[in-house]
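Here the complex is missing one protein chain, while the rest keep their positions.
Our next item is chain A:
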Amino acid sequence: MYVSAEPTTDLNKNTEWFTYPGVWSIYILFVFFSWLIVLSLLGTSPGTAWTIVHLSHFFVTYHFFHWKKGTPFADDQGIYNGLTWWEQIDNGKQLTRNRKFLTVVPLVLYLIASHTTNYLSPVLFLNTVAVVVLVVAKFPNMHKVRIFGINGDH
């Protein structure tokens, strides 16, 4: 089955790959397969595996989307060096389809993780903290906001 890949108007090579077909599916597949791998390697219950997936998803996406700034190549002469990846996608336009999708995924993961662990107390707290931090970081009002100067420019 073929899909057509139209070239986008996004000049930022760090983010334009996210506009091509197949990204959403591969994201969901990554998460699902990592759950299967955690389940098979660690042999825990499905709920614990979902919690592990949810928390490691939190760490990985927070680090790469909201902590690391700039682009992994020098061609663009550093114009994006003050912006995190989340602030760069779609040229800074808020509430696009990609951003809505990326906000929904941690929420869905949270629901699955808390459901499969039966809303047990210590684990529920960790999951809730993770999802709250991640979703707040994605609010349109948080665009280019650095709380207390954390992760600000030098």
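A few comments on the model shown:
To be clear about the criterion, a residue touches a chain if its C-beta (ideal position, glycine included) is under 8 Å from a C-beta of that chain, and two chains touch if they have at least 3 such contacts; residues count from 1.
Throughout what follows, contacts and distances are computed from a predicted model.
This figure omits one chain of the complex; the name its UniProt record holds, of "serine C-palmitoyltransferase", "Hemoglobin subunit pi", "cAMP-regulated phosphoprotein 19" or "Geranylgeranyl transferase type-2 subunit beta", is "serine C-palmitoyltransferase". Contact with the chain not shown here comes from a single listed residue; of A:G43, A:P72, A:P122 or A:G149, that residue is A:P72. Looking at A:P21, A:P46, A:G92 or A:G152, the residue that reaches the missing chain in the full complex is A:P21. Chain A residues in contact with the hidden partner, per the touch definition given at the top, are 1-9, 11, 13, 16-17, 20-23, 25-26, 29-30, 68-75, 78, 81.
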